[in-house]
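Structure incoming, see below.
With one protein chain withheld, the remaining protein chains of the complex are depicted in position.
For subunit A:
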Amino acid sequence: MAKHETPLLDQLESGPWPSFVTDLKQQAATKPECWDILGILELSFKDRITHWKHGGIVGVFGYGGGIVGRYADVPELFPGVEHFHTVRVAQPSSKYYSSANLRQLCDLWEKHGSGVTNMHGSTGDIILLGTRTENLEPFFWDLTHDMNQDLGGSGSNLRTPANCIGESRCEWSCYDTEEACYKLTMQYQDEIHRPAFPYKFKFKFSGCPNDCVAAIARSDISVIGTWKDDIRIDQAAVKEYIAGNYPSNGGAHSGRDWGKFDITKEVIDLCPTNCMWMEGGELKIDNSECTRCMHCINVMPRALRPGAEKGASVLVGAKAPILDGAQFSTLVLPFIPMSADNDFEELVEFIEKVWDWWMEVGKNRERVGETMQRVGLPTFIKVMELEPIPQMVKEPRSNPYVFWAEEEVEGGFERDVEEFRAKHAA
């Protein structure tokens, strides 16, 4: 493969941020097809339009997901990227790796593919970018046999679940997000690899309402840690914050002089439910009014911790705007226990109930949040066999157009107009 001139991309080699162009050029020394990646990208920079064709159904035997087919529309100019399929490899929980594992994966990708990756794709997978159709099966063989690893999801199936760092390095996690993600990923391998759904379906697991994995914005089932009892307070540490001995917000604001820490201004007055106050030199919280937003805990991590009775809220139906507009997930189960000891059975039971219903009524390419919109939240609650509770809405409806069912109305809907007219002249 010939080296291409890349005058436009070359301008992305300067500046303080790491340059993917420099990286690709260095890789081209041992993987010459990287010159064709640079070449086709340079052409797109010149033409200001993509040079990849639409679609291409490729995969490995027995799987309907995990590989995304891609072909260049100018293969004669850049034969090294004529086929440029993506391989999605399921990532370990929290994206921890050993160098031994990653080196083995790098060797495999250098052997079977372009040597170019994304660490990571938006959904969480390891993305291996660019290989030919004939390399897919040999790669998959080596991945499964030599590395004991597997592909992730793509298409109308369960996408590779993802989680925040959780208890492994965060004091706020209200359940073991890593184990929940791993357990459910293993349990639903069939749903990840063989499309049987109306459209894509995502789980994301965040340990607390800070939601570092963006579950509420990006997943059909958002499992977000929360607690039931009281915020745990260390009053001695509160005093240290007030005295200015501990940095606010874990030192997150230390780059600017914001003045002396003011617990009233920075914590108590910013509490969205006004449920905190100082009394006798101590911080008090009316926990029955608290909505567990995390602000006070974020600001004083050495003094405040989530309660000890922990679990998760389950919300349903988030998606990006295509087509009817973006949706956040809707709160459906305010609190469930999340325990590996019972294999997260409360969550599993709910997920399968949602799937049973959605697979039956969901239209082609309809995310579950859109199905919920189409049938209405009251219907969704009914089919999920849940009690309607005010926590599921921001406010009650402001129109009176209730779909009363016949059995809810005394005497039913059947009436005799003759009898009516006998008493009410027209």
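Everything that follows uses one rule, which is that a residue touches a chain if its C-beta (ideal position, glycine included) is under 8 Å from a C-beta of that chain, and two chains touch if they have at least 3 such contacts; residues count from 1.
Everything below uses one rule, namely that contacts and distances are computed from a predicted model.
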{"item": "Chain not displayed: protein name in its UniProt record (\"ABC transporter ATP-binding protein\", \"EfeO-type cupredoxin-like domain-containing protein\", \"Dissimilatory sulfite reductase beta subunit\" or \"Septum site-determining protein MinD\")", "value": "\"Dissimilatory sulfite reductase beta subunit\""}
{"item": "Which residue of A:49, A:236 or A:402 touches the chain not shown here", "value": "A:49"}
